[in-house]
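Everything on this sheet refers to the single structure shown next.
A single protein chain has been removed from this complex, and every other one stays in its place.
The first chain written gets the first letter, and so on, giving A, B and C; residue counts start at 1 in each chain.
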Amino acid sequence: MLRERQIMRIHYITGLAALFVVAVHILMRLIMPFHMSLQYSNVIANYHNMPYVILLESILVLLAIHGFNGLRIILLELRQNRKWENGVTISTIAAMIAIIAFGTRTIIIASGLGVV
Amino acid sequence: MRTSNRRGLFKTAEEDRNNREGLKGWLNPSRYGWERVSYWLQRLTGLFLLIYFIGHIYETSSLTGGAGAWNAMLQFTETPWGHLFLILVIGTSTYHSTNGIRLIFTEAGRGLGRPGRPDYPYDALSLNYRQKSGIWIALILAAVAMFYGGNVLFGGD
Amino acid sequence: MSGIIKKISMLRTGSKLERSKKSLRARSSIVLRVYRANKAIGDSAHYDTFDVPIQRWTTVLDALLYAKSYKDTSIGIRYSCRMASCGSCGMKINGIPRLACYTNVSELESGVISCEPLTNFPLIRDLVTDFHQFFSHHKSVRPYIINQNADLRDRKELSEFIQSPREVDEYLQSSYCIKCGLCYSACPTVATDTKFPGPQALAQAYRYSADTRDTGSREDMKTIDDKHGIWRCHFAGSCSSVCPKGVDPALGIQLLRGHMMSFSKHNKKIAELKHHSHGNQTT
Partner (left out) sequence: MVDSISQDVLIIGSGLAGLRAAISSAATNEKLEIAVVSKVQVMRSHSVSAEGGTAAVLFEEEGDNQESHIYDTIKGSDFLADQDVAERLVHDTPYEIYQLDHWGMPWSRRNDGRIDQRNFGGYSFPRATYAQDKVGFYEMQTLYDTSLRFDNIRFYNEWFCTSILSDENSFQGVTAIEMKTGNFFKLLAPAGIICTGGAGRIYSFSTYAYSSTPDGLDMAYRAGIGLKDMEFVQFHPTGILPSGILITEGARGEGGYLVNSEGERFMKKYAPEKLELASRDIVSRAMIREIQQGRGFKHESGADCLKLDLTHLGADRIKERLAGIRDIGIKFSGVDVIDDPIEITPVCHYMMGGIHTNIEGASEMRGLWAAGEAACNSVHGANRLGANSTSECLVWGRITGENAARYASSSKAASVAVSPQQVLEEEKRIYDGIFRGSGEVNPYQLRRDLTDIMDAKAHVFRDEEGLQEGLRKVMALKSSSWKHVDDKAKEYNTNFINVMEIDSMLRIADIVLMGALSRQESRGAHARTDYPRRDDVNFLKHTLAYYGMQPKLAWHPVTITRYAPTERKY
């Protein structure tokens, strides 16, 4: 098991790293007029750009870890008994994995990687 | 030990919680100064962003359904309400990240000053002007970002 | 810079004092609104009001004791030193945790003063709450010097640790704590988390860790580096803003946490022992 201090270190590091990658992600929205950036063709084009795919995947992983750990923290503070604590830990980890899996699926399909 | 209670998921020992302030305690940020407000906002924005994040993943998953599905999803978000929501996302994420950076510093013991001999009236060192201005900067940046975002979204193309 | 800030804040209190002198000339009595309930017999909560005459120096404790002596002797209240050093009389006064004996009626600047028991402590009766859990949290962080040389048993020899005034300053502030529980009552984490040791206990963990006479480590302790441990402080700062003694628990907590994260360097110096041999010691 991870010590709580290691978890918190991960929480901070994922937060900071996410700040960086999200900034890039948003800047990509702004290099062309906003509405155009959302056109299907443009979006799919982005997804075929490998560095960008890696960027998206890392945003996904970092934010899922950071966000669900944050949720775990909040929930842990609500009730204190063994069942609740274990329940919270397990379900936040499960949700984290589910979101990462679901997002990754989108990325793989949209980028056409799945077809290859 | 006092907390060994296995009665169920939603119950803990009566004695433990008697007179605890409970959720109402943290939902009311108005009594203890700016640091408490910042804590409250950090939490709410964190939760809000998590919800948005999940929503956003769901939103983008429509890409897998082809252009039709994607456009249908865009239809759904490209409304004034959707834009307002996006502006809120911009604001909260700006606040959350800026204040988050401040918190990462303080929670690692930086920017608080060294402990010393407090003098009457004992203004706490850790609640110093640097921290307060950090909170203000986060709030102002969030406002600016929301304004800019609003311009982009509503300003037309 | 911080000097200037300090001066400004001094001024603020000064002017508050001035103002209260003025407003007092107008007011010669106030209304106390006291929370009443007896948990054990299922007595439901209500408020009693008492008219109490006041003078310039009347504290909320004075007012409450006046009401207890002459209006309703059954008010349950805990008090002792009346000079803000014993930590007995913490209660919520006008919604904020304060020491009754350290709160002048006039500084509240209101004609009605409401007194309620501290939240986050189980209620016993009226203004009296149960500190059992609070004290066990305090005990759980090992609030004492851990050092092979600082013997627990009475050893009949004379020796003192050498500690410079600067080294004393590192922990002195945190040792002002009178265990009044105001911080515990204000903290939003404590409001829901019964296993969180709370600002008071964590500040004491810092206090002993920062002492050069201490060689032990509290950083690996189950109560501190745990899912309900020190990390559940989110620097809400309410603890430091209500603390009547300037302990600044928020500061201590963040500093201790910094050491634990090893984001900040922590090469703790250990004090050396100086032995003395005094003449005619009889012990």
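The rule we apply is simple: contacts are C-beta pairs under 8 Å (C-beta built on N, C-alpha and C of every residue); 3 or more make two chains touch, one makes a residue touch a chain.
Since this is a predicted model, take the numbers as computed values, not measurements.
K.L.:
Quick one: which shown chains sit in contact with the chain that's not drawn?
P.N.:
Within the full complex, the chain not displayed touches B, C.
K.L.:
Thinking of the whole complex, not just what is shown, which of C:211, C:225 or C:248 touches the missing chain?
P.N.:
Of these options, the touching residue for the absent chain is C:211.
K.L.:
Using the touch rule from the top, list residues of chain B that touch the missing partner.
P.N.:
That gives, for chain B, the contact residues 117, 119-120.
K.L.:
Mind pulling the chain C residues that touch the left-out chain?
P.N.:
Touch set of chain C with respect to the missing chain: 13, 17, 21, 38-41, 55-57, 59, 68-70, 73-88, 102, 104, 124-126, 128, 130-131, 135, 138-139, 143-145, 147, 149-154, 156, 158-165, 167-168, 171-172, 175-179, 204, 208, 211, 213-214, 271, 274, 276, 278-283.
Definition applied: only the chains that are shown with their structure count from here on.
K.L.:
Could you compare the number of C-beta pairs in contact for A-C with that for A-B and name the larger?
P.N.:
When the contacts at A-C and A-B are counted, A-B has more.
K.L.:
Just the number, please: Cα centre separation of chain B and chain C in whole Å.
P.N.:
The mean C-alpha positions of chain B and chain C differ by 29 Å.
K.L.:
Measuring centre to centre with CA averages, how many angstrom lie between chain A and chain C?
P.N.:
42
K.L.:
Two or more other chains in contact with one residue: find those residues in chain C.
P.N.:
Within chain C, the residues that touch at least two other chains are 189, 192, 194-195, 261.
K.L.:
Chain A: which residues touch two or more other chains?
P.N.:
Residues 78-80.
K.L.:
Touching chain A in the complex: which residues of chain B?
P.N.:
3, 5-12, 16, 23, 43, 46-47, 49-50, 53-54, 57, 60-61, 63-64, 67, 70-71, 74, 93, 97, 100-101, 104, 107, 152-153, 157
K.L.:
Report the residues of chain A in contact with chain C in the complex, numbered from low to high.
P.N.:
3-5, 7-9, 73, 76-80, 85
K.L.:
Considering the complex alone, what residue numbers of chain C touch chain A?
P.N.:
The contact residues of chain C facing chain A are 189, 192-196, 225-229, 231-232, 260-261.
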